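I have a structure I would like to understand better, so I am pasting it below and will then ask my questions one at a time.
Every protein chain of the complex appears in place save one, which is left out.
Residue numbering begins at 1 within each chain, and the chains themselves are lettered A, B and C in the order written.
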Amino acid sequence: MARQDFSFFHTLRVRWAEVDMQAIVFNGHYLTYFDVAFTEYWREAGLPGALLQAEGGCEMFARKATIEYLAPARFDDVLDIGVRCAAFGRSSVRFVIEIFRGDAHLISGELTYVYADTSIRKGVPLPQEWRERLARIEKIAPGAT
Amino acid sequence: MARQDFSFFHTLRVRWAEVDMQAIVFNGHYLTYFDVAFTEYWREAGLPGALLQAEGGCEMFARKATIEYLAPARFDDVLDIGVRCAAFGRSSVRFVIEIFRGDAHLISGELTYVYADTSIRKGVPLPQEWRERLARIEKIAPGAT
Amino acid sequence: MARQDFSFFHTLRVRWAEVDMQAIVFNGHYLTYFDVAFTEYWREAGLPGALLQAEGGCEMFARKATIEYLAPARFDDVLDIGVRCAAFGRSSVRFVIEIFRGDAHLISGELTYVYADTSIRKGVPLPQEWRERLARIEKIAPGAT
Partner (left out) sequence: MARQDFSFFHTLRVRWAEVDMQAIVFNGHYLTYFDVAFTEYWREAGLPGALLQAEGGCEMFARKATIEYLAPARFDDVLDIGVRCAAFGRSSVRFVIEIFRGDAHLISGELTYVYADTSIRKGVPLPQEWRERLARIEKIAPGAT
């Protein structure tokens, strides 16, 4: 996806502690960036983290992550992280996340979360209200998973 | 893949700082575990990290990572991380990495690395000697990428 | 020190991955926050990180850190990190760093850095220009170490 396909971006700056001896961001830290952007995306949708955790003992759990490393981010880089809800299913939701430094496209990723009852760790239906809130901030309506 | 398909395992214990408010390992830290196990795999093959970095200005860069979260690891868990070289190509190499806690299969992952000239960040041929060393510790010979 | 003693603050938000099972920021991550704020302090002084690294093979190395945990920061908290250069010596520099959440004072810390020649790891004199730049952004002139 290109920059213009995202309605939501979160911007952050690469920290010293995130850069390794190759002078590039360690490959695992992009999942932290995804998570930070994801938190801000939900806030934008009017569903801050505290709220997400509080719905009757249900929580979002990561189910699958994919990251393609196209070009490396470096210390002090300012990164724009685009988040888009690509699919909103019964109990799972899939996000496309891409990271840009200016016009350079550095990272392509996907994250699938399952909404589950924490006591039994089984998927439960996502609140209908969430679908509506997400649809409101997305240019392209999310499909099914 | 099942436990018996791996010739190499690295064992580590989950640290307090790696566990989040959901009382499970934060999803990004599994890539750190992959990296730790990967370092030990190369050591087992007689190719310690220092050596990998020193071959004429060439280095391994992560190209793609995939993680499936089947079940969560928790604080103080002892994890066995199986690493298998699934494909050894001209300039890239693909690893299958799976994490077990006893018999429980927690994580399935893949990591593709490209061997590149650091000055130009372009793929260069992997040393033939590395293929031989890897083949020696694998039950199943790595295929092509 | 109180909030009003600081001329410089950097603001950041606590990330999900930084919070542990006690639902508070893991004690080690405050040093990452110190480092992030420290980077921004130097930028404010007109001495960005890249510049700091490039002065004839000399670099800043942490020599001592102290952290007092007065009250915990939690997920999604917005923190104001005050940085003050308390002492500027021949080859070492001491910073006082305090973290606030609104009016609540959460963390008191100190960080001493040595400016050293990386080849021999021995202290060398700090550039006179740096002292001038730091003095310019501080309300209270830094003392000697």
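Note that contacts are C-beta pairs under 8 Å (C-beta built on N, C-alpha and C of every residue); 3 or more make two chains touch, one makes a residue touch a chain.
Bear in mind the structure is a predicted one, so any value in this text is a computation, not a measurement.
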Listed residues A:Gly28, A:Gly89 or A:Pro142, member touching the removed chain: A:Gly28
Touching the absent chain when the full complex is considered, from C:Glu59, C:Asp76 or C:Asp117: C:Glu59
Absent-chain interface as seen on chain C, which is shown: 21-22, 24, 26-32, 34-35, 53, 59, 61-69, 71-72, 118, 121
Where the unshown chain meets chain B, residue by residue: 15-17, 32, 35-36, 39, 48-50, 75-76
In chain A, positions touching the absent partner: 16-17, 19-21, 23, 26, 28-29, 75
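Assume only the chains that are shown with their structure count from here on.
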Euclidean distance of C-alpha centroids - chain A vs chain B, Å: 24
Chain centre separation (chain A, chain C; CA means) in Å: 30
Centroid spacing, where centroids are CA-atom means, of chain B and chain C in whole angstrom: 35
Per-residue overlap in chain C, given as positions that touch at least 2 other chains: 16-17, 75
